[in-house]
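I'd like to ask some things about the structure below.
Only a single protein chain was left out; the remaining protein chains are all shown in position.
What follows is chain A.
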Amino acid sequence: MQSIGDALGLAVALVLSGDPDLLEIVLLSLRVSLSATVIACLIGLPVGALVAIGRFRGRNALLVFMNALMGLPPVVVGLLVYLHLSRSGPLGFLGLLYTPTAMIIAQVILIAPIIAALSRQVLEDLHTEYADQFRSLCLSRVQTVQALLWDARYSLLTVGLAGFGRAVAEVGAVIIVGGNIDHLTRVMTTAIALETSKGELALALALGMILLIIALGVNAAVQSVRMTAARQAYV
């Protein structure tokens, strides 16, 4: 067991040395979480937009359901995906269990509801402003959704960021469906959990530092884009 000071020193050295194992874990984390975020946006944004502009029976119940799904426990999602992808499960023939694809699927299920629910709120506010104008122009539902998604693009960046943050930081789902296999499915969060349990705090801390730097970097980039957009009154 190392002291925190020793571990921090080793962690900094590990990061600065560009350790190939560390790099592999970081890149896999980014590949899995970015893929999941993009796919979840492709699903969640249109769903959020359709619910935002739709007025139908049961809408309030759907909103409650969507909001509740934001709090899905990652381990439960992991378990459900595991049951479907395991050899005896309905999708077992695909052979996806313990692969990065399985991890992406689990993260998509986890964050698509977050993106749908948050984007619904953003797009509904915008639609309140545009509704009469769009009805006057006789826009179709598809044209309305396209216009809302485009005009809310900078606000939706923040929604996407919330989804990415949830994906890259979660450990419960990916450890169940990915198995934390070295050089195959080991990502930052699962590696941190493993190395901590082994008492190897240097690697765990190094990964934690990188995770924080990524979170800060992505947030700073999105904030910068939003500020530029706000100056042009595009937000």
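The rule is simple: contacts are C-beta pairs under 8 Å (C-beta built on N, C-alpha and C of every residue); 3 or more make two chains touch, one makes a residue touch a chain; residues count from 1.
Note that in this section contacts and distances are computed from a predicted model.
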{"item": "Protein name, per the UniProt record, of whichever chain is missing from view (\"Aspartyl/glutamyl-tRNA(Asn/Gln) amidotransferase subunit C\", \"ABC transporter ATP-binding protein\", \"NADH dehydrogenase subunit E\" or \"Carbamoyl phosphate synthase small chain\")", "value": "\"ABC transporter ATP-binding protein\""}
{"item": "Touching residues (missing chain, whole complex) on chain A", "value": "129-130, 132-133, 135-139, 143, 147, 150-152, 232-235"}
